[in-house]
Every structure is written in C-alpha cells, then in structure tokens.
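This structure is in structure tokens; I'll ask about it shortly.
The other protein chains are all here in position, but one chain of the complex has been omitted.
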Amino acid sequence: MNRIRLTGIGKYSPFGAFVALAFVPSFAGDYYTALLTSVLCWIGLAVSWHFFSGTTKYVSLGTAAFFGIGVYITAIFGMSLPFPVVLLIAAAISFVFAAGVGVVALRLKGIYFAILTFGLAELLSNAILFWENQVSGTRGRFVVSIDVYYPILGITFILLVVILALRRTKLGLGLRMIGESEEAARHFGVSTTLYKVLGFATSSMFMGLLGAAFAPRWGYIDSSMAFNPLYSFMPAIMTLFGGAGWIIGPIVGAVVISLLQEYLLTTFKDYFMIILGGILVIVILALPQGMTGKLLTRRPLFVKRAKRGV
Amino acid sequence: MSAHLLIDIVIGGAILGAVYSLVAVGLNLQYGVTRILNVAHGDFLMIGAYLAYFSFTLIHLNPYFSIIIIGPSMFIVGYLIYSVLLRRMVRSSKSGEELEFRSLLLFFGLSFVIQNVALALWTANYKSYEVKSLGLLTIGGVDFEMNRIVIALISIGINVALYLFLRFSRAGVAMRATVDQPVGSQLVGINTATICAISFSLGILLTAWAGILLSIISPTINPFMGAPYTIIALVLVIMAGIGSFKGNVVGGFVIGYLSYITLRVIDPSLTLVVVYAVLILILLIRPRGLFAR
Partner (left out) sequence: MELLEARGITKRFGGLVALQDVDFDILEGEIVGLLGPNGAGKTTLFNVIAGTFPPTSGTIKFAGKQITGLKPHKICRLGIARTFQIPKPFPTMDVYHNILAVSAFGCDKNRRDHHERRQVGEVMEQFGLAEKKNALGSELAVFELRMLEIARALVTQPRLLLLDEVMAGLNPKETREISHIVRRLRQEGITILMIEHNMRATMGVSDRVMVLDQGMKIADGKPEEVCKDCRVVEAYLGEPYVAG
C-alpha cells in the first residue's frame, strides 16, 4: 500500500479545503450547497466504512442499519431535544448496538459477518415498522427542519481527524494486522475479538452520527427511506472504486460516485438507478484495483509518494 | 391453546417450512460449490414470480406448468450470468477474499439493477392472480387450501429430486466433491469450472421455481418482494452450515415453524425479527451452524 505524504504547502491543503468549504453556502446557491452536503456525507460514510471493513477485510454490508438508526433518533428526538444532544444520543446508541452485533458476529468467518450485517438493515426496518404501528399508528415521521450543511461538514471533518489519529494508535495498527493476517495477529498479542468489536463499533458510531445529522434534509421519513440498502452498498463500492490509497481511496470514490449519481439523477430521472447500477457493476468487473493508482501519478506538486511501507 | 390453533400451526408451519427449504436450497448450493454469495437471490425469485404471473395472465398458462416450461429458461439465464459476469471475475481475482468481496458487491449492484428494471417495466403496484382453487382440505376441523398443500408437496418433491441428483448422478457427486474439496476435486479430474457454472445456474433455476410457486398464493407480487426471501435464505445458509443439504431442510422447517408461529400468535411484521434472534442464539452456541461439516 502506498502512503501519500503531503509536502510543503500541500500539508495544509486538507485544513484549507475545510475552511474554504465553510464559506460555500454564502456563495453557492441552495442546489450546490445541498449537493455538497450529500457529497460530504458520502465521504464520511465511505471513510468510516473503510476504517473497519477496508482494513480488517471484514466486509460490513450493514452501513444502512446504523445510518438509519441515526436518522430515526433525529426523527424521534429532534423536535424535543437540542440537536447536539440528539447527535450524541445517535452516536452512543449506534456504538452500543454495533458493539452488540459485533460481539456475536465478529467471532465468525468474514462471510458470516457479511451475511449478518446484510440482514441488519432489513431487520431494523421491520422492527421499527412494527414499533411505529404500535406507538404512533403511522408509517413515518416528520423530522425537525434545520440547516444540515454545517453539521455534516463538521462531523465529516471531525471524523476524518479522529480516524487519521486512530490509525496511528494500537487500535489502528491492530485492525491493520488483522486484515493482513488475523491468525498471525492473534498469536502476536493482538486481542483480535476486542479490536474488531471496537473498530466496528467506532465505524458504526460515525455512520449513526452522519445519519442523525442528515435526517433533517428529508422532511418526512419512514423506515424504508431510513434503512435504504443503497447506504449499505455505496460506501463499499466507493471504497472499491477509489482503490488502495488508504484514505484517499474512499474519498475519491465517494466524490466521483456521488457526483455521478447526481448527474444521472438529474439527467435520467426514472432510469438513473438502472444506469448507475449498471456502471457500478462494470466497475466491479473491470477495475479490481480502483482508481487511486491512476490519480497519484498526476499530482507531483503537492503529493510526494513515500517509500512503500505501512 | 385450542386444538384448532395447534393443527393450524403444525400443518401451516410445515407448509411454510417446505417452501422455505426450497427458497434457500438454491443459494446454499451456489455458495457451497462456487463460494460466491448471490445476495440478489430474492430478486431471481421475484423474476420467477413475475414470469408465472405474466404467463398466467397473458397466455393462460397454469403456473404448475410454468415450472416445467419457464423453469429451464432461468437455468440458461443463470448460465449466462455465470459465463459473462462471474467467470471473468473468478479469473481476475487474486485471492479468495478478493473474489468474495467483489462478488458480494457485484450481486448487491445487480440486485439494484434487477429491482429497478422490474420497477420501470411493471411498476410497484401489487400484482396477483387467481388460480382455480383446488378446493379445501379439512384436517381436524381446520381448513387448508389445497393449493398451499400442493405447493408444499411440490417443494418437497423438488428437494427430494435434488437430493437424489446430488447423491447419485455424476454431476451431483461432482458438485458435492467440489463443496468438500475444491482443489482435490480438480486433481481427480472434475472440471470445477463447469461444475461451478452448472451449480450456479441450477441455483437460479431452483430459486425461480420457488418464485413461481410462491406467486400462486401471493397477493403482493412486486419488484421488491425478494428482499425478505434473500434474508431467509441467507439465514438458512448460516444456520444449516454451508453446503449441508440435510441442514437446509431441517433449518427450513425450523424457520418455517418459527415464522408461522410468529405470524399467527404474535405479529406478522415481527417474523424476521424472531428469525434473526434465533439465528443469533444459534450462532452463540454453535458458530459453525447446526450441521456444519
């Protein structure tokens, strides 16, 4: 895996980018702000997904479950509690729920984990539908209406910083070792189950946070919207598309595919999902290594390729 | 509990169990032999259901005959999918892990495509059709629609036929060998590439048959009807242990009874929750599945 080191001015470009992004709503119109919100949200989801599933090779197909939990927390509490509190609740519940699922599912082989997470979103969707019928008698809920851009920008920024930091800790290293050779890692002192559960819970916590922050964008939600399997599929395909560069990969993939999605949605309306799905299927077949390799060679100014290493 | 309810559950659960076994067996076979997990499984079931629906409404073909006539075309569809999409991926993947990951995403993506094509073609409106009722069977004072019983019997019949095929035919034995020993099988002259293609196609065929049978009694044929069946099939694959035929049947009945009891006694929308909960319990006790080798 190549590590990209930013040199000179390049080192500050991520911060610069976020500062610049903070000013966007004042210049761009509503449409572009909304678009950017989506793109940032996808970046957050893709990077969170990669933090656990990309490093340990335990493919989680349950992103939609945790995103949906976040959406529902906002729907339920958004009108009665201050937004930061709602976000904290979403983070906490996502973390705990993921830890619970992880303790059961992560002791098994990778494919069982993928299967179990795959069913999670549908499971939660059903459970919540049942609960809604009992509690409120309606299918869906109205969500508090607040501006979503800054929360999403902030959360994505924090998420990136935290994950970059975690990568350098024992947790990050341990997850990496598990992905490289779990058997060796176990025998070299890594408490693999603990680390996997922590990694999965952390990753899912961010997904829940993003869901909670994104929910107000939809004025009204029901369980099929909140737990849309698209949210499970996209982060994985974005990471695959983006390629091996460890944080650049999911970011590039998220940006490209979410913009593609937007373009197709506005151009083809009804058939966009068919075309998008078709393109992504072709991507899976044709690009096993993803795009980052090609991109890296085109930016000598700010990016210096470090010696191959961790 | 009244005797009525008990009889209802005993028979009703068995009917559901038989059908679930058929729903899952295709996936179990596919994954067992090829190690490729078809998460679009339920969508092929949906295609089967729609094929039966249109055959009935357009050319008045009785669904029981659809099985014989339309079924094989799904085998060909499966074979095409394997040849065009999967073979390339199998060859270009550098590791089993990579193949697993890419195939998961591939089928996930295909699922979206298939569902949305169906949506574009046929809309989300629920479709259903009425087959001439074969009458009622009354057991212990409880009425059961003969159609349901026939469907269950056909499901069992297909399972039996499959069992005999796997046990006694050359191709079937080759498939079982590939499940057990993918490398060893090649060494004894089994063309695993062909066996994989056949197994995959057979899996699609079996799933489409399940879809045809289910369409007879389903009032809600729609592009998204496959999702719960995918989950049930996946749950069964884990519960049964991969590649275990016996486990598939037993697991099918376990899930069938659980679902039916939940449906009748608790609440229909909680069936998936209960099934999942039981799966988690089983995984805590026997992580490799009930009948894992």
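So that you can tell them apart, the chains are marked A and B in the order they are listed, and the count of residues begins at 1 in each.
Just so it is clear, contacts are C-beta pairs under 8 Å (C-beta built on N, C-alpha and C of every residue); 3 or more make two chains touch, one makes a residue touch a chain.
Because the structure is a prediction, the values reported are computed rather than measured.
Thinking of the complex as a whole, which visible chains are touched by the chain that is not shown?
A
Which of these touches the unseen chain: A:L173, A:L259 or A:I275?
Among A:L173, A:L259 or A:I275, only A:L173 touches the chain that is not shown.
Please identify which residue in A:L40, A:V101, A:A114 or A:V190 touches the non-displayed chain.
A:V190
Can you list where chain A touches the absent chain?
Considering the whole complex, chain A reaches the absent chain at 1, 170, 173-174, 176-177, 180-181, 183-192, 307-310.
To be clear about the criterion, only the chains that are shown with their structure count from here on.
Please work out the Cα centroid separation of chain A and chain B, and write it as a whole number of Å.
Each chain's C-alpha centroid was found; their separation is 31 Å.
For the complex, which residues does chain B have touching chain A?
Contact set of chain B toward chain A: 37, 39, 85, 88-89, 92-94, 97-98, 100-102, 104-106, 108-113, 116-117, 120, 227-228, 231, 234-235, 237-238, 267, 269-270, 272-273, 276, 279-280, 283-284, 287.
Which positions of chain A touch chain B when the two form their complex?
Chain A residues touching chain B: 57, 59, 61, 104-105, 107-108, 110-112, 114-116, 118-119, 122-123, 126-127, 129-130, 133, 229-230, 232-233, 236-237, 240, 270-271, 273-274, 276-278, 280-281, 284-285, 288.
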